[in-house]
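Let me begin by presenting the structure, written as structure tokens, before commenting on it.
The complex appears here minus one protein chain, its other protein chains still in place.
Let's look at subunit A:
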Amino acid sequence: MDLVQLQRQLVDYKTSLYNEGFLDEQFTQLQELQDENNPDFVVEVVSLFFEDSERLLNELTKALEQQSVDFKRVDAHVHQLKGSSSSIGAQRVQKVCIAFRNYCEEQNIEGCVKCLQQVRHEYSLVKTKLESMFQLQQQILSAGGSIPM
């Protein structure tokens, strides 16, 4: 595939991520912060998000497996996940977190378990999509092109 096609593919891909609600305006803000002095900023922040999320998902799994579930603890983890997902614009993850917190408040364990499944799913979707996007960007850069915004 030639450079122009790659660039077009990237633009289309990004657009679809916004249209399907995977990313929102906050991600755009993130990209605008990147410059020649910090060319890997977006990738770095997103990597931190991945690390953070994986840790939180593990904590959530453990917390919900307990004999007697500590809902405050579960809520604290979801709260963090909500914060970090909204900070990078991972809208669908954020939305599940909102529902998740409601179930925590109700101390509804079934609801919480369901939400954990959902949030895992949404997280793995957005992770895959962001990784694909970064790969595409890398291909463009390697071909000597620049990233279309």
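Heads up, the rule we're going with is that a contact is a pair of C-beta atoms (placed from the backbone, for glycine too) under 8 Å apart; a residue touches a chain by one contact, two chains touch by 3 or more; residues count from 1.
The rule is simple: contacts and distances are computed from a predicted model.
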Looking only at "Origin recognition complex subunit 5", "Phospholipid-transporting ATPase", "Two-component response regulator ARR22" or "Cytochrome c oxidase subunit", the name UniProt gives the absent chain is "Two-component response regulator ARR22"
Where A:His79, A:Lys95 or A:Lys114 are the choices, the one touching the absent chain is A:His79
Out of A:Ser87, A:Asn108 or A:Gln139, only one touches the absent chain, namely A:Ser87
Touch with the missing chain holds, among A:Phe49, A:Phe71 or A:Tyr123, for A:Phe49
Hidden partner sits against subunit A at residues 26, 29-30, 33, 38, 41, 44-45, 48-49, 52, 76, 79-80, 82-84, 86-88, 101
